[in-house]
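The structure that follows is given in the form of structure tokens.
Left out: one protein chain. Kept in place: all the others.
Entry: subunit A
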Amino acid sequence: MLDLSFESPKPKVIAGAKHDWELVIGMEVHAQIATKAKLFSGASTQFGAEPNSNVAFVDAAMPGMLPVINEFCVEQAVRTGLGLKAQINLFSAFDRKNYFYPDLPQGYQISQLYHPIVGEGEVIVDMEPGIARLVRIERIHIEQDAGKSIHDMDPAMSFVDLNRTGVALMEIVSRPDIRGPEEAAAYVGKLRQILRYLGTCDGNMQNGNLRADVNVSVCRPGAYEKYQETQDFSHLGTRCEIKNMNSMRFIQAAIDVEARRQIAILESGGSVDQETRLYDPDKNETRSMRSKEEAHDYRYFPDPDLLPLEIEQEWVDGIAASLPELPDEKKARFVKDFGLSEYDASVLTAEVQNASYFEAVAGAAGDGKLAANWVINELFGRLKKDDRDITDSPVSPEQLAGIIKLIKAGDISGKIAKDVFEIVYTEGGDPAQIVEAKGLKQVTDTGAIEKAVDDVIAANPAQVEKAQQNPKLAGWFVGQVMKATGGKANPAAVNQIVMAKLGL
């Protein structure tokens, strides 16, 4: 059994003017489903296409057009649910959420209010080794994205791009289990990691493929525990929803500034209005999006154009059987099987490609710890310098394993190994052949080393005297011998012989 045990972190406490406050955060993460075609039309989902070029008649809501569900999107949602250890609902249904906006051609968004496809699940949000927050997932539903309104191209006109209209989203709704800005960012990060492992969302936040609505409220210490006991929301403060956040940094900043705004209101005797707000990163403040009078009545009702979505347990089981190993399990296994620290295991499992690369190196080299050091310190560092991705690393796992094997065999020192790595990185080639061809093999022949030590001692009588007074200076002789042997001498052997010859 893999060990995934952890302790909960302390909630973030903000000191107000009068007393301390705690934060309570719940999130609705919108993840664009990784798919080539839209949810209810065959149009492409390619990012960056000419405006209004990825638009089918259905997306433009032409008269008489009808939606037809894209089965692959359903499969991706189920896969996501399984990845979040969630209940899969064999019966789900689509509802219309009605409101007018130019980038919503139908005048309604097709979503799943009453019967979502995925029910309760959970995410373990790692904060530091041994410390993690368990965040409960309330539901995941499938829905259509809206298009894009562009208001800054013309002083009098607004423009609409329908390329994103009808693209499939999963809305992943958490319980209010997140207790601070850092946890909120870490939660999004963990979700992103899992989705990328599953291949159900590319997690590209910059393109808006992963974005979050953040519900923030504040309460006095002790109140949250009462909520936990009773699940009664009246113990918690009134929440505000900060819409459409697509940066981890802004999520943290927005939560912090919104919590402080609420605390200031409460401490001055006011009350927080439940409302939707937008975060302005330039001014670092949240602003009300619409007043209560403008609040939408979405008039949800079951979409009569779509039959309820009924899926078979067998189909779900098939998807479950095809799930990859997920980050938590992989991390625990790396710790257990390779003896890695939890920190190293976390770094290596952050992206599945990194983890696979590492496993290939560790397997071929037969040493997980050395492999982890080389992957994290040398390879990642070198790739980062060139702004390259692991998937186009010039050094293959076999090549890196080759270098590690040479170190383990005592054929090269760690220092030489770094030189070999650089050669492989820039010029390619088999590490063993490079070492052979360039004569980089470590000298372990004590006779040869002894001769080199004798030569250095004989040539530097003054230094010998000084070293015998002050043994710390023996290192100078080691350096000279290494220099004389072109760095190929085994440093440990050199050290030992120098000490012996100097009588230290």
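Assume contacts are C-beta pairs under 8 Å (C-beta built on N, C-alpha and C of every residue); 3 or more make two chains touch, one makes a residue touch a chain; residues count from 1.
By definition in this document, contacts and distances are computed from a predicted model.
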Name of the absent chain as recorded in UniProt (options "DNA polymerase IV 2", "Glutamyl-tRNA(Gln) amidotransferase subunit A", "Electron transfer flavoprotein subunit beta" or "Putative Zn-dependent peptidase") = "Glutamyl-tRNA(Gln) amidotransferase subunit A"
Out of A:Ala49, A:Val160 or A:Leu383, only one touches the absent chain, namely A:Val160
Check each of A:Asp297, A:Glu427 or A:Glu465 against the chain that is not shown and name the one that touches it.
-> A:Asp297
Among A:Thr35, A:Asn98 or A:Asn373, the residue in touch with the chain that has been omitted | A:Asn98
Thinking of the whole complex, not just what is shown, which of A:Ile14, A:Ala60 or A:Ala350 touches the missing chain?
-> A:Ala60
Of A:Ile265, A:Leu306 or A:Ile376, which one is in contact with the hidden chain?
-> A:Leu306
Per the touch rule stated above, subunit A touches the missing chain via residues 57, 60-69, 96, 98, 100-102, 105-108, 158, 160, 297, 299-301, 304-307
